[in-house]
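All protein chains but one are shown at their positions in the complex.
== chain A ==
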Amino acid sequence: REDLWVREGKILNPEKLFFDEKGSADVQLDCKGSIIAPGFIDVQINGGFGVDFSLATDDFKSGIDLVSQKILSHGVTSFCPTLVTSPPSVYHQVLPQISVRNGGAHGAGILGAHLEGPFISREKKGAHPEHCLRTFEAGAFQDLLNTYGSLDCVRIVTLAPEMKRSSEVIRELTKRGVCVSLGHSVANLSQAEEAVQHGATFITHLFNAMLPFHHRDPGIVGLLTSDKIPAGRRVFYGMISDGIHTNPAALRIAHRAHPKGLVLVTDAIAGMGLAPGRHTLGQQVVEIDGLNTYIAGTKTLSGSVATMDTCVRHFQEATGCSIETALEAASLHPAQLLGIEQNKGTLNYDSDADFLMLNDKLYVQATYIAGQEIWRQDASGM
C-alpha cells in the first residue's frame, strides 16, 4: 500500500517534497484501496466505434478524436492509430491528418501511426486486400516513401522481411527512428533473425499471419528464444489476447518462453464498441458475430472487437500470472518497445502522470492523464 504523488502532470517524489521544499499535499484523494497502474498503451488499433483509420473520409480528424475519447474507458492513455494495407492515395490523404499529440481532456495521446502493410506477403495477407499489396524490389526505401507519402508521424511499420531488399529498408527506417515490425510473412527463422540484426524490434500479432512454429524451423516465432539477437536488444511481440486469435495454451507458451517481450494489443477494428453486424476494415467488409470478426463470407480473422482492459484480464486469467505482469504487458512493455519508458508506461518519479485506478478484478474505475482525471466509471456502470 502506498501513496502516489503528482505535481504538474508528472509523478512526484514525495521525499524530496517533504525534506527539501517542506511541502505537503494540496489535494488528497482517497482511492479506497484501488490498484493504481500506468495507463495502457495500444500500439495496434485499426479503429473503433464506427471509425476506420484506413478510410480516407472527410471527417477523419473527428473520427480519430472520437476513438481517442472512447478508449479512455478501456484504460488506454496512449495509442498508435493503425492503417491496414491500402492504396497509396489513402496514405497520402490520411497520414497528414494524424499528428503526434499528448493526451488530455480530449482523449488518449497519439504516439504516431502504425502502418501494417502494404509490403507484406501474399500468402499471409490475412484480411488485407490482395490488390493493394506491393513490393519494394525496384527502389527499396524510396518505393516505401512514395507509397506512404511521408513518414513524419509514423511510429511503426509492419513488413515481411523475406521480401527482396528488406534489409536496406529496415536499416533506413530504423535510422529514422521508426520501429520495424515483422508480420504477415512466410519468413523462416534466419530471415527473421537477419531482419532483427538490421534493426527490427517487434513482431506483429505473434502466431497470426505467419508460418506456424516448426521444430526444425521455428520461423518468426523462433525469435522469442533466438540466440542471434544483438546484445542489449530485446525483441517484443504483440499478442491479441481476446481468446480467439490465439489459443490460451499458445499464449502461455509464448509468455513462458519470453515473458519480458510480450506486448498486449487489441488490433481492434471499427466495429469495436458497436453492435454485431457489418463494418469496414479499409478496403474490406467485415462481419462481426459476438467476439468473432471475419472477412464477410469467410472464416479469415480480421482484427478484433476486443478492448484493452478485456485483453489484460484475459491474459491474466489464461496465464495465471501476477497482476503486475499483466499490467506491465499493456503499459511498460509497449513503452519499452517504443523507447519512451522514461516518460510513459511506469509510475516512476518524474514520468508523465498517465495512470488508471482499477478494482481487484482489473476493471478500470478511473483514467488520469497528466495528473487530471479524464474519465471515471459512474455508478450506472457506463
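Here, a residue touches a chain if its C-beta (ideal position, glycine included) is under 8 Å from a C-beta of that chain, and two chains touch if they have at least 3 such contacts; residues count from 1.
Heads up, the rule we're going with is that contacts and distances are computed from a predicted model.
Q: Which of "DNA-directed DNA polymerase", "Septin-type G domain-containing protein", "Glucosamine-6-phosphate isomerase" or "LLGL scribble cell polarity complex component 2" is the UniProt protein name of the chain not shown?
A: So, among "DNA-directed DNA polymerase", "Septin-type G domain-containing protein", "Glucosamine-6-phosphate isomerase" or "LLGL scribble cell polarity complex component 2", the name matching the hidden chain's UniProt entry is "Glucosamine-6-phosphate isomerase".
Q: Given the contact definition stated above, which residue among A:G23, A:G177 or A:G339 touches the chain not shown here?
A: A:G23
Q: Of the residues in chain A, which ones touch the absent chain?
A: So the residues of chain A touching the missing chain come out as 3, 14-16, 18-24.
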